[in-house]
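Before we start, here is the structure in question, set down as structure tokens.
One protein chain is absent from this view; the other protein chains keep their places.
Every chain is named by a letter (A and B) in the order it is written, and numbering of its residues begins at 1.
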Amino acid sequence: MEIFDLTIHELHEKLQAKELSSVEATRAMLARIEAVDDKVNAYITVTPEQALAEAEAADKRIAAGDIATLTGIPVGLKDIFITKGIRTTCGSKILSNFIPPYDGTAVARLKERGAVIVGKLNQDEFAMGSSNESSYFGPVKNPWNLECTPGGSSGGSAAAIAARTATATLGTDTGGSIRQPASHCSCVGLKPTYGRVSRYGVIAYASSLDQVGPLTRDVTDAAIMLGAVAGYDQMDSTSVNTPVPDYVAGLGAGVKGLKIGLPSQYFIEGLDPDVKRAMDEAIALYKSLGAEIREVSLPHTEYAVATYYIIATAEASSNLARYDGVRFGHRTEDARGLAQMYAKSRAEGFGSEVKRRIMLGTYALSSGYYDAYYLKAQKVRTLIQQDFLNAFQEVDVLLTPIAPTPPFKIGEKLADPLQMYLSDIFTIPVNLAGTCGLSIPAGFSAAGLPIGLQLIGKPFDEQTILSTAYSFERETQWHQKTAPL
Amino acid sequence: MKITRAEVEHVAKLARLDLSDPELDTLTVQMDSILTYVEKLNALDTDGIVPTSHAVPMENAFRPDERKDSIGVEAALANAPQRAESFFRVPKVIE
Partner (left out) sequence: MKYQVVIGLEVHTQLTTNTKIFCGCSTRFGAEPNSQTCPVCLGFPGALPVLNKKVVEYAIRAGLATNCSITKRNVFARKNYFYPDLPKGYQISQFDLPICQHGHLDIDIEGETRRIGITRIHMEEDAGKLVHADIPGVDDSCVDLNRACTPLLEIVSEPDMRSPDEAIAYLKKLHQIVMYLGICDGNLEEGSFRCDANVSLMPVGSSTFGTRAELKNINSFKFIKQAIEYEMERQAEILDEGGRIIQETRLFDPNTGTTRSMRGKEEAHDYRYFPDPDLVPIIISDEWIEEARGTLPELPEAKRARFMTDLALPEYDAEVLVASRELAQYFEDTFTLFPQAKTVSNWVMGEVTRALNDDGRSISDCPVTPALLADLLKLMEKGTISGKIAKTVFDEMYKSGKAPEKIVEEKGLVQVSDTGAIEAMIDEVLEKNPGQVAEYRGGKETLFGFFVGQVMRASKGKANPALVNEMLLKKLNG
């Protein structure tokens, strides 16, 4: 077992026992990045000097007996997280030279606990994409099969876990951007309830849907990471002031008597047979562990993608107005006058997927169309949310696939954006409902590609989906398999 | 057709995107297909449904009227494509 293979809790034990220093762990991780990231392209920016300085500081803390679970652990951050003094691009040309003057809240919380930031991870541009192909810094390759996408938008964050080039990572999830790549890369990915983790210092895509969460090797690590970043933040008006439980302590709750719901709309014809088989096996396992399985209905599921692509693009069109070439970011060299400066800087700085979504969102909010599109979508959002609340009257968690298919080939879906959008059908409703969901490795396709399982919990009940996932993980050990890199 | 090319051009103007002709052509087709798909929402009767802005109910988030340090002129301007003294510098409006 190499150092870079260790989970947070394994590494933590070694650091605590002084079998290993953080500097050693960090060096091992940086060497691993050096060795394999050319193939994977998970990193946009690697920060060896800062990382080693932070590792030294962590070692001092540890020597002084001041150790938190994350102290000295090498972590990577999706490049959507604002990091003081470290270039933050959001996967876009328009921010390719942006060096922020501040740290976001989640990053600050990781740093406070002594985590070592080894670099900034590749992603779809402005988190808009499901395959990591829209990044200005090139696509990320799936470590399980380099011809496949790792999913997106937190593709780099998932691929780094699979490639073992970070012990844990943070991503963001607006319509599935943590869970879907976690599924495609066989790691654990958690999207907390909206308001659970501060969005301050996270570059906004769709403000009412964006949420920060961890991608990790196993469920315990996800619980550790969530515990570190969750909690009320005065800097985010939408952060919710409810207590953060000790997620790790609650992992062993078991599933005996747990009511697990299977939404009928998620087990449809056309579901890939490998995915279907993995779901059936998971259901059987939970049954055998004493869980009660029930079918439930989320009747408005088929409207989720349409609703999402109006709300998300509308918010994005406004959120991305600040990239205007005035205060930061790319400015065209070829402008006569202000109007041209705006239009050319933005046209040069944004990639085609981002432009498409800005265009859609601008249209949906424009005069005469607001009621028909944005307001309508917000009303349907209410119905979708109501579906979940109704289902949670009957069951404790929902079990669903994450994606209709295993990872697809790079380039396969680029021609038809709508087909790409539709592949997020199982993850999007969770964001619209604002509740929490996680992805856990649930096996492999015949071709050896990862398949993930989604557990959806009640709002602010991350604890139950974590413990439900933990029971599964203990029995299956899918997370022990490593990518053939 | 849900959207015409002229409308797409107008939206590009609103969004301050200087798009090429081929880009506008492609976008017209793609936006039309997406908007057609989105039409399915009209099948739902949403009369009397309260729109949801935030899925998690939240209200009254305030900060007290207390001063916090500003980041300073240099930090404010450090990323500016162009500056003049302590100002951000931008091309003039051409009438």
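Note that a contact is a pair of C-beta atoms (placed from the backbone, for glycine too) under 8 Å apart; a residue touches a chain by one contact, two chains touch by 3 or more.
Quick caveat, the model's predicted, so the values are computed rather than measured.
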{"item": "From A:L95, A:I161 or A:V380, residue that would touch the chain that is not displayed", "value": "A:L95"}
{"item": "Of A:I117, A:A204, A:I260 or A:A469, the one touching the omitted chain in the full complex", "value": "A:A204"}
{"item": "Contacts of subunit A with the absent chain, listed as residue ranges", "value": "81-82, 88, 90, 95, 98, 100-102, 104, 199-204, 206-208, 234-238, 314-315, 317-318, 320-322, 324, 326-328, 338, 342, 362, 365-367, 370, 374"}
{"item": "Absent chain, residues of subunit B that touch it", "value": "13-14, 16, 53-54, 58-73, 76-77, 82, 84-93, 95"}
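Note that only the chains that are shown with their structure count from here on.
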{"item": "Subunit A to subunit B touching residues, read off their complex", "value": "97-99, 101-102, 193-195, 208, 234, 237-240, 300, 302-303, 305-307, 309-310, 317, 321, 324-331, 335-344, 346-347, 350, 352, 355-356, 358-360, 362-363, 366, 373, 375-383, 385, 417-418, 421, 432-435, 459"}
{"item": "Subunit A-touching residues of subunit B, taken from the complex the two chains share", "value": "3, 7-8, 11-19, 23, 27, 30-31, 33-35, 37-38, 40-42, 44, 46, 49-56, 58, 61, 63, 71, 75-76, 78-82, 88, 90-94"}
